[in-house]
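One protein chain omitted, others in place.
As written, the chain order gives the labels A, B and C, with residue 1 at the start of each chain.
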Amino acid sequence: MKTGTLILTVAAQTLVPLQILFSLFLLLRGHDEPGGGFIAGLVVAGAFALHQFVNGPQATRRLLRVDPRDCIGIGLLLGVGSAFPAWWQGEPFLTAQWWDVMGLKLSTPLIFDIGVYLVVLGSVLTAVITLTEVDKDET
Amino acid sequence: MEPVMAVVIGVIYATAIYMMLRRSIVKLVIGLILISNAANLLIFTVAGMTRDAPPLIPMNGDPLGDVIADPLPQALVLTAIVIAFGVLSFAVVLIRRAYQVVGVDDLDQMKDTDT
Amino acid sequence: MQIAVLTGFVLAILVPFLSRWCGSRTGMVLALYPAAVALWLVSLAPAVLQSGGIYFEQAWAPSLGLSLSFWLDGLSLLFGLLISGIGTLIILYASGYLHGHPQIARFYVLILSFMSSMLGVVMADGLMTLFVFWELTSITSYMLIGFNHEDAAARKSALQGLLVTFTGGLALLSGLILLNVVGGSWSLQTLLDDGEALREHALYLPMLLCLLGGAFTKSAQFPFHFWLPNAMAAPTPVSAYLHSATMVKAGIYLMARLQPGLGGTEVWMTLLCIVGAITMVVGAFLAIRFTGIKKVLAYSTVMALGTLTMLLGIGGEAAMIAFVSFLTAHSLYKGALFMVAGALDHETGTKDIDEMGGLRRAMPVTALCAFVAALSLGGVIPLFGFVAKELMFEAVLDAPRFTGFLIGMSLLASVLVVAAAGIVALRPFFGALKTTPKTPHEAPLSMLAGPCVLAGLSLLLGFMPWLAGDGLLSAAASAVAGSEVVTDLYLWHGINTALMMSMFSLCIGLLVCWRWPDVRGVIHRFSPVLDRGPEAGYWKLMDLLVRVSEWQTRLLQSGYMRNYLILTLLSFVGLTGYTLLARHGPVLEFELDVRLQEVVVALVTAASAVVACMMRSRLAAVAAAGVMGFGIALIFLLFSAPDLAITQLLIETLTVILLILVLFRMPQFSSLSTPMERVRDMLVAVGTGVLMTLLILTILGQGHLFTSISEYMIDNSEPLGHGHNIVNVILVDFRALDTLGEIFVLSLAAIGVLAMLRLQAKEKKAP
């Protein structure tokens, strides 16, 4: 079931994948240039929100595959989880740990940022999708 | 620029308060949006405003300029913006539900809980 | 000693189990406790009399002034014996009186707790220990007065008693704290040893007033006397015990205890003599006004309490001897009379004296007890009451101050008391037999034991007053006087003024008793005046409390959020503004360094905020708010905060989307406020805005006083944080804890939204 105009539909078809890619880019470069988990999360949430306006909440849920609520859960676990590795090293919680995994700079701040990204995505979408769905039930 | 901003912030505070004092819950929410923005701007302004010197260390290894914008209040404001967004999205849905339950957009009709 | 006091509480806890094993014999078993205490006290008596006091010390909470230290001297011993001795009889009596009552176990719990608390009061040495037990007696007495808790009147009386005594308790607490502050010790013994210092301290008067406030309310002195007769809503064993022999005497005990330390001053004498004398007469007068047998007795108790207070006020050896004798006499005869009253009530089903008559045949033993006890109450030779009364008259005749007044008052009171004694002892038993709700017959043995023993003691001590006088009473009198007092009691003092006074009051009193219905008729005419007594004040006060609280609730909790907001904002603006303007003074020195495009953006931002306020359409208002948000994003961008700018932009977009999703379902704005309200709101709003502007300008004018901690972050972001975007490094590393909290805030908002929307939808589906 489709709502929205043709232009919006076409725009969404091209914009949404682009926005998702862009958000990943923002997420990864965030440590060095403007961007980061928040901004990236907001961008991608905006993308899905747009998709949802065009294609309806059902389609967005299909596209997402996971319930946005679970995104929050996973994101939170990543966020809290990134506090603990330092404990193993005998350092205070949240102390950044850096690992070199096959040439990639992997670190707890990065995991943390990914958690932030997922939480922002999940929270915004939970709100937007639920609002739309409930609206639909009521009308 | 800061003195100008001080006035701007004062204006936003005033409008926010005025909106919060209306009887309409929609206006109340707009008031909440305004007042959160005012507080964020306040932090940003009071810490000092700097032109054209974002707190980004050049990737090419160049040293930072002598005067750069204070990154700490920026981080605080960013946190505050996101928190305010969380609160606001909650408030927005809250007024929607309240309107559904009460049936009017009038705060004066919402006083069963007290007295 | 600790064990003696605390066993009662332990026993109280065990009562529910005990009553399961022992059934109706529980009372007998429990009566062993006070009996044991009494015996133990008797065994200690020689040691106390010889050494002047036994002391047990044990810490409890020393910083709070609490100890489990006890002190047993003559006064404590006398009180302790009365409490435990009468307590034994009362428990036995109650087992008969409340036989088969479904809540009798609860009664035992309460009366045992009360008994222990009372023992604690009279033996405590620590000020706070005294207070703890004192309050416990108030609470247990509340529970006991309200024992018949399904009766509204009982609940009311219980509350009245509690509030009056608790108020006094608060005064007492302040008094005791002052005593500690002044005297520097928590131990009564230590404090009272140095009475001179206490009496001469600047805080003596407030301290004394507070302490007496506690004592007066507890012992039902005028004008706090009214709670005591109302407390007669309690089952009779309780009245007999609490309201004649023990609890009300706690106040008397306290005054007697303090006498050596604080007594003897002019204030002390004046207050105690006047209040005591008035209480005495008021009590005696009111006693003959009512026909309920318990009420008559209760008011005569008030009279006795007044007398005791007066005697303490008079001071001196003679008065102290009179005091301890009167105290003992009163406990004995009043306990007996109350138990008789209970027996009458129990067997006839009425409490009204007018409905009783000619019961002497049906209840001969009860009648005899009543007669003997009443003779003692009336102060007729050869009962102990007579001895006490003689001593009282002698003390009054020798009073150093107010002599005439006191003589008059005590004469008047004793006339009335004789009448009251006659009323309770003669009227129910003599005259024609009247039909009562229940067919009267003699009370069971358990209920007769008490009055018989007490009446018997009154008689015995009347003939042989030295039995008590030589040892116990002289020790008690010495403790009260603070110096050695030799008590030499004998029944016959020869023909003297005191005897004449006794004879006089006896004759007039009997006359009053004979013409009682007429006297009542006369008094009745003054009812409108009498009803305006202190009790009316109490009810007025309670009424006032409710009305004030309702008024305040209407005023403050109006339910209008605007009012809440305005009050909150006014306090904010008022306090902050005052501090800023009056204490610091606003600083308005600044340099303007602006560029055109910046000013334009700033103006647009401010203007759109104002526009958002004025719009009549929802969408326009939201759009204006959106414009303001974008303006702020631009400001962030102009002033070197790219991350902020992007975030603000994205958030603003999402907010607008959310608002539109929601506003879609809300009605258009309508004009709800009056112009006056608008002006008022505008004033509050502008006030807040101006204050904020002034604050910012002042802080800016002050400038940074220190270097910011962000220097460190700028320096270390790259080497230690491995990032070039300092803001991001702060967010995920330096201040990651903030960010962690923040994502939880976001998810909480999401849960909230989800729950709000879904839970209700789900409940609607499932009816």
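Note that in this section contacts are C-beta pairs under 8 Å (C-beta built on N, C-alpha and C of every residue); 3 or more make two chains touch, one makes a residue touch a chain.
Following the convention adopted for this analysis, contacts and distances are computed from a predicted model.
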item: Undisplayed chain, where the name is taken from the UniProt record, one of "ABC transporter ATP-binding protein", "Phosphate transport system permease protein", "Multisubunit sodium/proton antiporter, MrpD subunit" or "ABC transmembrane type-1 domain-containing protein"; value: "Multisubunit sodium/proton antiporter, MrpD subunit"
item: Chains on display which the left-out chain touches in the complete complex; value: A, B, C
item: Option touching the unshown chain, where C:D193, C:D398, C:E718 or C:D738 are the choices; value: C:D738
item: Of B:L32, B:L56 or B:A69, the residue in touch with the unshown chain; value: B:L32
item: Selected residue (touches chain absent from view) among C:M255, C:L565, C:A606 or C:L644; value: C:L565
item: Option from C:H99, C:R155 or C:R520 whose C-beta touches the chain left out; value: C:R155
item: Residue of A:L15, A:A86 or A:I111 touching the missing chain in the full complex; value: A:A86
item: Missing-partner contacts on chain B, residue numbers; value: 20, 25, 28, 32, 35-36, 38-40, 42-43, 46-48, 72-73, 76, 79-80, 83, 86-87, 90-91, 94-95, 97-98, 101-102, 107, 110-114
item: Interface with the undisplayed chain - residues on chain A; value: 69-70, 72-74, 76-77, 79-80, 83-84, 86-87, 90-96
item: Absent-chain interface as seen on chain C, which is shown; value: 59-64, 66, 103, 106, 128, 131-132, 135-136, 139, 142, 146, 149-150, 152, 155, 158-159, 162-163, 166-167, 170-171, 173-174, 177-178, 180-181, 545-546, 548-550, 552-553, 556-557, 561, 564-565, 567-569, 571-572, 575-576, 579-580, 583-584, 692, 695-696, 698-700, 702, 704-710, 712-713, 716, 733-738, 740-742, 744-745, 747-749, 751-752, 754-756, 758-760, 762-763
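Basically, only the chains that are shown with their structure count from here on.
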item: Chain centre separation (chain A, chain C; CA means) in Å; value: 61
item: Approximate Å spacing (C-alpha centroids) for the pair chain A, chain B; value: 23
item: Shared interface positions of chain A, touching two or more other chains; value: 32-34, 38, 120, 123-124, 127, 131
item: Touching two or more other chains - residue numbers and ranges from chain C; value: 642-643, 647, 651, 654, 658, 662, 665, 724-725, 731, 739, 746, 749-750, 753, 757
item: Footprint of chain A on chain C - complex, ascending; value: 642-643, 646-647, 650-651, 653-654, 657-658, 661-662, 664-665, 721-725, 728-729, 731-733, 736-737, 739-740, 743-744, 746-747, 749-751, 753-754, 757-758, 761
item: Chain A residues touching chain B - in the complex, by the definition given at the top; value: 32-34, 38, 120, 123-124, 127, 131
item: Of all residues in chain B, those that touch chain A in their complex; value: 54, 56, 59, 78, 82, 86, 89, 93, 96
